[in-house]
Structures are given as structure tokens and as C-alpha cells.
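Excluded from the complex is one protein chain; the other protein chains are retained at their positions.
Our next item is chain A:
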Amino acid sequence: MSCENKPRGNAPGAAVTNAADGRPGGHAYLFGLGSPHGGDRLGWLAVEWLGDALRERDDLTVARLDQPVDLFLHAVTPRDRLLLVDAMRGQGPPGTLKVFAPAELPTAAARLSSHGLDLASTLALVEALGLFRAGIRIIGIEMPAEAGHDMPGREMTAPGLDEAQARRLHAAVLGWLDAG
């Protein structure tokens, strides 16, 4: 999608490069989960901003996904690392960041899907296929309090990150990237 940088292999929208040969191992994938509207947009906004901030990194592919299963469209390998950024609710004040290992995901969040293959199922397939053995993390960003309720007559606060939140997110992603 449009926010991608440093795409590899046959990733959609990518300049095609050879996915199999001559690349350093441990490529990192940073995917924002969400949609163009509502509080769920937060994951996309975050990776759009991160894609700009990290555009010089050549060891990183950044993309928006509207379903976790779409990560399989990318030429991911067992040597790679995966960082997912998604909106979350009920984990603190708006803008709160939390980093989860797959096993630490709250069950309700991992199973939250109206469309077939939720995050937990996708991660189970990732594990079964032996992908991303270099590590998987999920960063949750707390949505604005009323975002997502969609009640008639009720204003929804536009999701977004203020400067301090963006700085924390940037630091968390850099820490993950440089941890190797």
C-alpha cells in the first residue's frame, strides 16, 4: 500500500526485487493493522508516520494491512522479524503504548474479528509455517475513549498521536529494530 518503504520480493505495490537471493537476513516487517476510518485507523496512522520517520532504514518494510492475513502477501521468511501496530482499547489512557509478545495478547483482542481470520489465528499460522523466527511483537496503541462507539449524535474524537506519544512510539520501534 501507499505507505510502504523498502518493500521486498512480491509485496503488493512494491518495486519487485529478488526475494530469495543476496539479501541480509533478518529483514524487519512493520505492519499497521486497521482501516481508513474510525478509531481503528490508529494503526494505519501510526505506520504512515513511522514509514516517514524511518524511511532511511533499508532493513525495514512498512505497510498498512486491513486484515492480519494480508501479511502473507509479502515474501516473508523464517529469518524475518515482525512488528504489528494496532489500536487497542481498555489498556489505559488514550495514546498508551503496550508491547506484547504473541502469547501475551489479551484473548479478547487476539480473537476480535468479524471477518474470518483473526490475529490469533493468523499468528498461529505464522508459527505453524515457521515464519518470523527472529521475533514477533505487537504494539497496541490505546484508542481515544469514545472512538469506536459509533453512536448516533455522539462525536468521535479523531484518532491520532500527539508529539509525546509519537516520540514514545518511535523509540519503542527503534528499540525493537536495533535489538536485532
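Here is the rule we go by: a residue touches a chain if its C-beta (ideal position, glycine included) is under 8 Å from a C-beta of that chain, and two chains touch if they have at least 3 such contacts; residues count from 1.
We adopt the following convention: contacts and distances are computed from a predicted model.
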Protein name (UniProt record) of the chain left out of view, among "Ni/Fe hydrogenase subunit alpha", "Fe-S cluster assembly protein SufB", "Tyrosinase" or "Peptide ABC transporter permease": "Ni/Fe hydrogenase subunit alpha"
Residue among A:117, A:134 or A:174 touching the omitted chain: A:117
Touch residues of chain A, complete complex, unshown partner: 10, 12-13, 16, 35-37, 66-67, 69-70, 72-73, 113-117, 121, 124-125, 127-130
